[in-house]
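Every protein chain of the complex appears in place save one, which is left out.
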Amino acid sequence: MQEKLTTIEEAISKISNGDVVALQTMATVASPMTLVRELIRQQKRELGLVVLVGGIPVDLLAAAGVINRLIGAAVTMEQFGLCQQYRQAVEQRRIRVEEISESVLNARLGAGARNLPFLPTRGAIGTDLMKENPDNMKLLDDPFGGLPVIACRALVPDVALIHAHRADRFGNIQYEPTALWPDMGIMPYAAKQVIVSVEEIVDTEVLRLNPDRTVLPGFMVDAVVEVPYGAHPTSFYPDYGYDSDFHRQWTSISRDNEKVKEFISRYVHSPANQQEYLEAIGGESVLNYIAKWEQAE
Amino acid sequence: MQEKLTTIEEAISKISNGDVVALQTMATVASPMTLVRELIRQQKRELGLVVLVGGIPVDLLAAAGVINRLIGAAVTMEQFGLCQQYRQAVEQRRIRVEEISESVLNARLGAGARNLPFLPTRGAIGTDLMKENPDNMKLLDDPFGGLPVIACRALVPDVALIHAHRADRFGNIQYEPTALWPDMGIMPYAAKQVIVSVEEIVDTEVLRLNPDRTVLPGFMVDAVVEVPYGAHPTSFYPDYGYDSDFHRQWTSISRDNEKVKEFISRYVHSPANQQEYLEAIGGESVLNYIAKWEQAE
Amino acid sequence: MSLDWQNSPVTDDYSIEELLITVLADQFRNDDQATNGMGSFIPVAAFMLARKTHAPDLIWLAGTVGLEPRPERIPASTLEAPLWKDSIMYIEQYGDAWHLLFSSRWIEKFCVGAAQLDQYGNANNSIIGSDYHAPKVRLPGTAGLADLCSLGKKLYYWNLNHSSRSLVEKVDFISGAGYLEGGDARDKLGLANGPQLVVTNLAVMDFHPESKRMQLKSVHPGVTVEQVQDATGFELILPDGDVPETSKPTKAQVKLIREDIDPDEMRNK
Partner (left out) sequence: MSLDWQNSPVTDDYSIEELLITVLADQFRNDDQATNGMGSFIPVAAFMLARKTHAPDLIWLAGTVGLEPRPERIPASTLEAPLWKDSIMYIEQYGDAWHLLFSSRWIEKFCVGAAQLDQYGNANNSIIGSDYHAPKVRLPGTAGLADLCSLGKKLYYWNLNHSSRSLVEKVDFISGAGYLEGGDARDKLGLANGPQLVVTNLAVMDFHPESKRMQLKSVHPGVTVEQVQDATGFELILPDGDVPETSKPTKAQVKLIREDIDPDEMRNK
């Protein structure tokens, strides 16, 4: 079988400036943060970002000037507040937002995955979203005489970035039973390329023990990398929760562009690898803390 | 919580003559056969049947004069051959077939489940299926200028009949990790009512141990009944395989209308309950045989 | 549970958050199905309170993920795994959730906050300003609100900051469809249900059955009708006769919220 295991650098080097990147992210939940930091390290530019609900990864990418457009349903860090760098970039026209609701996002990606020109929804009817997005959302009469729908144009991202629990070297990806956001269920099927970071590389025999937990077949995956704590500071259940201190540290300085630079230097550029990153964020004591996620603050 | 546990008789009495019934069935795989036999016992008439790929249940229902129309992708017992009673009924115009491909069935049920007037597919374009089915399949231009699609009209069955591994008394339904046909993934979501037979009723606490294996929430289920071997003679993995002897017994007589009557009398009308049915089909020795399904002939 | 919540007397010892929780809890019946989104400590407390009192069978889909969970208390996020501890079912967010949430048949009730809400119940969580692509403030975005508003759900808005900036004559952007221009505008698009109630730190409002304009339903204890009107960016319809006072929480309700449901005081965050 074709080997898909590679390094973080090599995996992210597949992405070109200007690409549309679908990113797994749900506020403070499960985002491939090591891959996100590598986008910054490799100084990617003018990326478009597709997100369900973007959190800290969107803020960091906005701060580093990596993205210039966003297609998504929301950007927020939930209890940690708004993403200030993203917000500033939008208000200053450095990022253009194509805001779509969750059902429109599902429909656009679903059409991309199924090689259909569009999928319909009845969500978002009556809102101003369609007014601002006539190229991708069109009111369409029901040919059977019922109520009209919104036709949502197929979206095919150039690449999807995903984090998962385990994989084999051939890119077969497995997830523990937990919440599967649309990121996992549809983004990789719609994207032209799929890059996955996993907590652990295992032998294929391990995957065969639970074939129902495999969420992506290896032939759909272009690169897989092993990155323990690859979702930090977002949560990755049941392995670890979000790092609330890290989020608070970010929000406490994220309106100050100078401090933002220092923050990115310290956590993105300085650590030479994931091991050094984990030491930079506090090492064992922080990792032990996020492992006890039922007591998260 | 609302009690959904009931008897087979009571569950099936909810179905009215003329109803459209979506039936879980995939050739020789996983059909709620005890519920099917009860449709015959209660002498239902003029039912419409929605199937992915109907097998022996369709043949028995056709033989007993229960159904007068079928919406589905195929009817066959795979290695055991054609369903002769069904075939005869269609050729004699006693059953009218609306033949749709699998993607059209998925689209019609998917639209029903999502309360959309239609969903599109590019499957079946160029075939004669659309010609025979202009009320439910219409060619529709892509509003974004791409290739046209077939709009598949929403299908909302009156009731879905399902078999599963276990449930609690409140109708929360769980499935072991195995193949989940579209029957399970979409039929119950589309139907107005859902009736489920399960191998075993368990305490809700048991379901909470594996929430990822729960496939239907109790609030969607109208009736649940406990029926061990409720899929016999079809297979229900990992509990048991199909009963090849029973299938062969049926196909050996299924062209002979007199013998068909005897067969239905012996296996459908005579047994007063599931226990008597299991004795009629051969008791322990047959049950032990189908349990060893890896050696199935 | 032996708590005699039915005969518990009302109390003056309550916070405004606790009042909102009890007003919202009262909207949920025993045969309802409800779900919560992110940052929804007050609605989650309301669901949990309803389940511990008058609506033990209220079906709760936590964070649109976990069905019938049993968290011991409200955790620090309403969109993370601790909330859906011990669920009966996980809802897969691309498949099942689409069928469940984007159909009007199931999970019909949803509580939500909005940065702006207008006199016809239209909601804005997208932008403040007049230029969509260079807004004065970029808000989080509609998330699933645009869907739930148009897909026949019943929406309950909560707002701890009743002001003419949050309750406006016309929203800058419709992220969630209320009654649009009022009257039968919503019906004409085939949209069922819609906004039911608005609960703020000052009052409770609903919508006039014909005009669909927001109307005052009750003022909270100690608040005058004038205070409410002054803090609102449009003219509220007043009921005939005196405006009722919002029912105060009972002792049992406050005790349940403080000791059982939310001992970590997430409701005050």
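So that you can tell them apart, the chains are marked A, B and C in the order they are listed, and the count of residues begins at 1 in each.
Here is the rule we go by: contacts are C-beta pairs under 8 Å (C-beta built on N, C-alpha and C of every residue); 3 or more make two chains touch, one makes a residue touch a chain.
Just so we're clear, the structure is a prediction, and the values are computed from it rather than from any experiment.
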Not-displayed chain touches, in the whole complex, chains A, B, C
The one of B:R122, B:K192 or B:K261 in touch with the missing chain is B:R122
Considering the complete complex, of B:Q42, B:N68 or B:T178, the missing chain is touched by B:T178
Of the candidates A:A113, A:A179, A:V224 or A:A296, the residue in contact with the absent chain is A:A113
From C:W60, C:Y94, C:F110 or C:W158, the answer for touching the chain not displayed is C:Y94
Logged for subunit A, residues touching the omitted partner chain are 1-2, 113-115, 168, 172, 185-186, 189, 204, 207-208, 211-212, 214-215, 217-220
Touch rule applied to subunit C and the missing chain gives residues 92, 94-95
Where subunit B meets the chain that is not shown, the residues are 26-29, 53, 72-76, 78-79, 82, 86-87, 90-93, 96-97, 99, 101-104, 106, 110, 121-129, 132, 147, 177-182, 184-186, 235, 237-238, 241-242, 244, 293-294, 296-297
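To be clear about the criterion, only the chains that are shown with their structure count from here on.
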Hypothetically without subunit A, remaining chains sort into one piece
Sorted by contact pairs, first entry is A-C
Chain-centre distance (mean CA atoms) for subunit B and subunit C, in whole Å, is 41
Taking each chain's mean CA coordinate, subunit A and subunit C are separated, in whole Å, by 29
Multi-partner residues in subunit A (2 or more other chains touched) are 121-122, 147, 177-178
Residues of subunit C that touch two or more other chains sit at 66, 90, 95, 98, 102, 151
